[in-house]
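My structure is below; once you've seen it, I'll send some questions.
Missing here: one protein chain of the complex. Every other protein chain is in place.
Moving on to subunit A:
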Amino acid sequence: KLALIINDLIARTFPCRSNRRQQYVGKVRFSHFDTHLQSSKKVLLATEKNVFAALNTRTGELFWRHVDRTGPEGNIDALLLHGQDAVLVIGNGRLLRSWEINVGGLNWEIVLDSGSFQSACLVGYQGTVKHVAVLKKASISLHYLSNGHQKWVENLPESETVDYQAVYSGGNGDVYALGVVPHSHITVVSYNVEDGEINKQVILIFHLIAKEMLACVDSSTASLYMLDLHVQSQMTQIPLQSLGLEVDPGFQPALVSTQPNPARPPLSEFFLQLGPEQHLLLQLNNGQIVVLRDFKPAILVSFATTGEKTVVAVMSPKNKTACSVNLFSAESGRRLLDTTLIFNMDPNGGKPEKLYVQTFLKKDDSVGYRVMVQTEDQTLTLIQQPGRVMWTREEALSDVVTMEMVDLPLTGTQAELEGEFGKKADGLMSMVLKRLSSQLILLQAWISHLWKLFYDARKPRSLVKNDVTIENLSRDEFNLQKMMIMVTASGKLFGIDSKTGSILWKHYLDNIPSNAAFKLMVQRTTAHFPHPPQCTLLIKDKDTGLATLHVFNPIFGKKSHITPPTLPQPILQSLILPLMDQDYAKVLLLIDDQYKVSAFPSTKNVLQQLQEMASSIFFYLVDSSQGRLCGYRLRTDLSTELIWEVIIPTEVQRIVSVKGKRPNEHVHSQGRVMGDRSVLYKYLNPNLLAVVTESTDLHQERSFIGILLIDGVTGRIFHEAVQRKARGPVHVVHSENWVVYEYWSTKSRRNEFSVIELYEGMELYNSSVFSSLDRPHAPQVLQQSYIFPSSISTMEATLTEKGITSRHLLIGLPSGGILSLPKMFLDPRRPEIVSEQSREENLIPYSPELLIRTEWFINYNQTVSRVRGIYTAPSGLESTCLVVAYGLDIYQTRVYPSKQFDVLKDDYDYMLISSVLFALFFATMISKRLAEVKLLNRAWR
């Protein structure tokens, strides 16, 4: 029994293979609930990430997802849903696609004529919808919904002067194209569905539809204009004042209408938005506008139709943390009973931005509904009455900009106590007491942890709960579980548990400019117990250059009580020093555009340390717009002096990227053992930078890429290589004594890898200290290139605790695979002719092709779409490296570049080994006793 428990305990401590993928879609642009079946559980989303997906409305999981090309080529311009078919216009009117929404299969795809896309709509005729009309800049075309074939295409009259904006069909056999000539008139062209002949052409005024009438609102005259498309009479102008309405100053009024069935005319009710929080439900009744209801305050409104009933959902703010949603009848504007739904806003989230309503008929013929709310922080929430959140999707995670991994605190209790001990204590006695008490708490927590472990071990494994919350967060034995801090482009920060992938905290930063640059730094880790860990996020607005600091606790996501300094000057770069203040926070230096340096934290102690260290603090700045690389030295008064400068003329080439070494990288072996057992010492310059340039001339005969190895302290250039007839994008990894980069060779039309390794030679110049200022000998440079069969999206090297484990390159492929390529294959010492010595060294003979072996894919069949970055972090086990790949999806796994040499195998037979050990032990005891007896007997004989 005891042995079993011990075995179980041991088995528990060994890491099981864990990899997790989370799939995202991005910020929603168009969304439709699938309504062709009452019981349907689908919601279709077309997003700004060029993703078209169907979600399960019950769970929020993906049914299917189609990822199109990035950039404007795959941009989804329109989503039209009819029955089981979803029609998409893609790439500014380049493609028209129809998807079958049940399984997500492609029905058809056709290439449209060139021309920039304006609008699309479904065209119904005689009660059925058979066509889709696409309006472009200069033409209008009608396509069959069943196969996409073009029925007719017509050029729009006067398309040079008229800006055609909308296309509309009322179900009566006509398709209307509406064009505007600014400050002049409106053109309405009506086409016959059957042959595309122009029925009528009306030249009048502006945009939106309500029952065969064109209605538009003009802010300059504060009037509503109406036009009957059939009668073509003069525009009727209805001043808003006549309805007793007032437009908010500076607000552009807008109209929202609905057409529940494309084969039938739209409803006569429509919304008029007069201010950010004011919506009006208007009805057009025999050419007269009637105000049905004034919703004030109302943030969001939406129409929804089920069966024959059309309702409007109105979201109005209730208090600071909640909003309420109510249903109103569209015909009468009356409120429907028992339809209130409370939406609780996350205090760390954003405001609601879009409202999508799914309605259904209940058994008693009343209308039930669910709402999907999209907030500013790109969170999608589906809520059911009376406010139960069915699921939440954090779509901000589809755009992770930067991330870090932080060790978890030893125990949850310890983390909780941090706040209490965070305050500074003075005096020796109190310090001792503080230390003692904290140690005592640690001990207690450790014992309780052990006890829990022991207790859990006796239970069957399935019963042990594995849900992670902030309270029970604690580091595991091998530090395999860490906190991933992810910064997304929308300005939302996430704390994600790396083991389960669950989001433990999130924090939305308001007022993040859309083109902000982020830099995340860990100032204090969890190792300094009473002090809470501390991360600092530098957010820089690229337009103004001004930056702000957000200081937070990476474990809980709470904003720190430390007030970051206000930065009046534009910030160029930041630099985290290994120096610590008395609270063990690493010092962050910020360099402003006057090349002055400010420190954070900037206590007296820190400033004093900085003054002492100033002469050995250097930093470099790379300005790619001017092609300048500069090195600066810190002066004691925190100003800087320029010590070197390299100009790369921007007319010829531009600097694409600069890669230094990772500060937490350890190199265990200082050299390589040759075949004759001598040592070739590595050139391990921590200040080395790899600068990659691309030529501005992109002609395939003249384009080139350059790589420059430069010392960041002295500005000394060690190596310069130019790859002619090559083109970017260049992906670089710089680690230890090697640089690996990948480029496209325009001459041979293939992707190539190149590796540069630096060696000091057979003798070390100075083995105890490394100073860039005192290294007279230039390193030996070796280089080799290889052909790689695929293009790549991103590249990173594995990282382990002590650097003993061999290195692998993790390569994100556009196909969604993540390849773990042993660095051994990228070794410039690979010989062309095999000799005894090279065999002794285990060098693989040179072959120009690098093969992709399928067993090197670390994500198996779990495709990671659009990998943009790979983050690696060491774990407590030397053999294990934690890997996070992020892009549209997030994927977390562990890799073992040299296999799990420090872990017993999963199938290790503890039972057998321990029983053999025990058996041998007892056998020894018994035989010893027997031998004694025998000897005694013999002595008596």
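Keep in mind that, in the parts below, contacts are C-beta pairs under 8 Å (C-beta built on N, C-alpha and C of every residue); 3 or more make two chains touch, one makes a residue touch a chain; residues count from 1.
Methods note: contacts and distances are computed from a predicted model.
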item	value
Absent chain [UniProt protein name; select from "Large ribosomal subunit protein mL37", "6-phosphofructo-2-kinase/fructose-2,6-bisphosphatase-like", "Transcription initiation protein SPT3 homolog" or "ER membrane protein complex subunit 4"]	"ER membrane protein complex subunit 4"
Omitted-chain contact residue, chosen from A:623, A:849 or A:906	A:623
Per the touch definition above, residue among A:342, A:503, A:684 or A:721 touching the missing chain	A:684
Contact with the hidden chain (one of A:342, A:575 or A:638)	A:575
Residue of A:768, A:861 or A:937 touching the missing chain in the full complex	A:768
Residue touching the undisplayed chain, where the options are A:342, A:613, A:646 or A:904	A:613
Touching the absent chain when the full complex is considered, from A:674, A:717, A:844 or A:904	A:674
Positions on subunit A contacted by the hidden chain, ascending	517, 519, 538, 540, 542, 547, 571-578, 589, 591, 613, 616-624, 655, 657-658, 660, 666-671, 673-674, 677-679, 684, 686-687, 712-713, 764, 766-773
